[in-house]
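Questions regarding the structure given below will be posed in turn.
Showing just some of the chains, left in place.
For reference, chains read A and B in written order, and residue numbers begin at 1 within each chain.
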Amino acid sequence: MSITPQTEPLAKIKSKQIRELLKTGKRIDGRELDAYRPITIETGVIGKAEGSATVSLGNTKVLVGIKVETGSPYSDTPNTGVLTVNAELLPLAHAIFEPGPPDENSIELARVVDRGIRESKAVDLEKLIIVPGKLAYVVFVDIYILNHDGNLVDASALAAIAALMNTKIPKIVVGEDGEPKKTEEFKPLPIQDCPIPVTIAKIGGSLLVDPVLEEENMASAKITITITKNGNICAIQKSGPGTFTLDEIVEAEKTARRKAEEIREKILSSAGG
Amino acid sequence: METVKRKLIDENGLRVDGRRPDELRPIKMKVGLLANADGSAYIEQGKSKIIVAVYGPREVHPKHIGLPDRAIIRCRYHMAPFSTTERKSPAPSRREIELSKIIREALEPVIFSEYYPRSMIDIFIEVLQSDGGTRCAGITAASLALADAGIPLKDLVAACAVGKVDGQLVVDLNDEEDKEGEADMPLAYIPAFNAASLLQMDGQLTEEEFFKALEMGKKACLKIYEMQKQALKERYLKIKESVEAGEENQEA
């Protein structure tokens, strides 16, 4: 059951200040409405994981680790590998996060990231089948939120795609006896796309990208639009208790498309590095 | 294994169930059918069948989750174990947990929550049979149940998905179109605000398709909105009749 959350009270004076600034097109940290915070990406940070990446968006910090195992494919998709996305809002990351099983926020986060990867076909799941109907690679994408200062979706999705691009999986050979055997060789995960999510928050009548936590807490709604490398939209999620007019949605889509392009370059160059 | 994919749009531009791209499935709405709930509604949209109950505004329990300035909304989207082709476990799935949140956020914008501080309003959506579009139909019916409960609303929320099948944009996808199609975009629309309170998408759409889909979605929602108003009117007429009948009885 989903329940209206108790949002942290933002000091009234701060809230008013943010609103006033926005009327002049400015934000509390001096950014333009359509500017991202500095993005830093580091890959290969966890040697035991098959792939990993940390992404910082300002003070928001996310670690994604990829584990690859083998298991049964789903019975309704016998010819494709399995991809699973899981997110943990660690109590490390903010005073409001409590330990426990995933709540609706971490489930939504994981599912929005999952949708971007899945619908863009970023990972070629058809190449991850070993024995059709019997054995497949199972890719676990675990999102670990280390510090929460807003816009967890973009930070998580970027860390996820960076980690996937960084992933090496053991080659498995099916012997003459039909038994699959792990070899010592490793190969990269088959990556086909690089979906980029752009999250836009609405405060009053203003739309602003990459909200910090203070902005998020004031925002009436957020929308995340994920764009594939050839410019298609592959996932959308409106979130929060407010609305977007259809005009605002059109504006948001155009902004998202523009920002996605910029960010993708950053990701690709860091992944290549 | 080779699977020949069935065509989803035929040579006449008609869909698997014979509909035109912008044509809704047959829709039945009924308001006020559950005796205990403060408000209730039932919707059939194609083969999807959904029942919704609203309780409240009522006292919050436990008290500490109440809010000083407005009612909290609690919302559960739940599928019956027998609603799907394979039996669904009754425990809430990750999908149901996400949809419960998203649907709550789609309905909150029209509720005058501030009229009822420290109270709660419960919305229980049960999918009895699932054939695509259940989150949208659930929102459509939940709006009716809220109105039936006498909760003051800024407007009704009408919802409908738009999708892309065989390269063509269509509204109100059934299960087959949803699963075999190239994109699915559920939209909840509030006419009074010309705004979306739910918007999701999966699959792939070009920018041009997306803008067109938004327009088609809006039009589909407006048709549903008219049906909602009609369903409420019938409900009120029925109540009025029974009240008047009661008065006559009293007079007699």
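Operating definition for what follows: contacts are C-beta pairs under 8 Å (C-beta built on N, C-alpha and C of every residue); 3 or more make two chains touch, one makes a residue touch a chain.
Bear in mind the structure is a predicted one, so any value in this text is a computation, not a measurement.
Student: Taking the displayed chains as one copy per kind, can you state the stoichiometry of the whole complex in terms of these labels?
Tutor: Across the whole complex, the chain formula reads A x3, B x3.
Just so it is clear, only the chains that are shown with their structure count from here on.
Student: Any idea how many Å lie between the Cα centroids of chain A and chain B?
Tutor: About 28 Å separates the centre of chain A from that of chain B.
Student: Touching chain B in the complex: which residues of chain A?
Tutor: Result: residues 1-4, 6, 78-79, 102, 104-105, 107-108, 110-111, 115, 118-120, 132, 221, 223, 228, 231-246, 248-250, 253, 257 of chain A touch chain B.
Student: Which residues, counting only chain B, touch chain A once they are in their complex?
Tutor: 1, 65, 67, 71-76, 94-95, 97-98, 100-105, 108-109, 113, 185, 190, 193-207, 210-211, 214, 218
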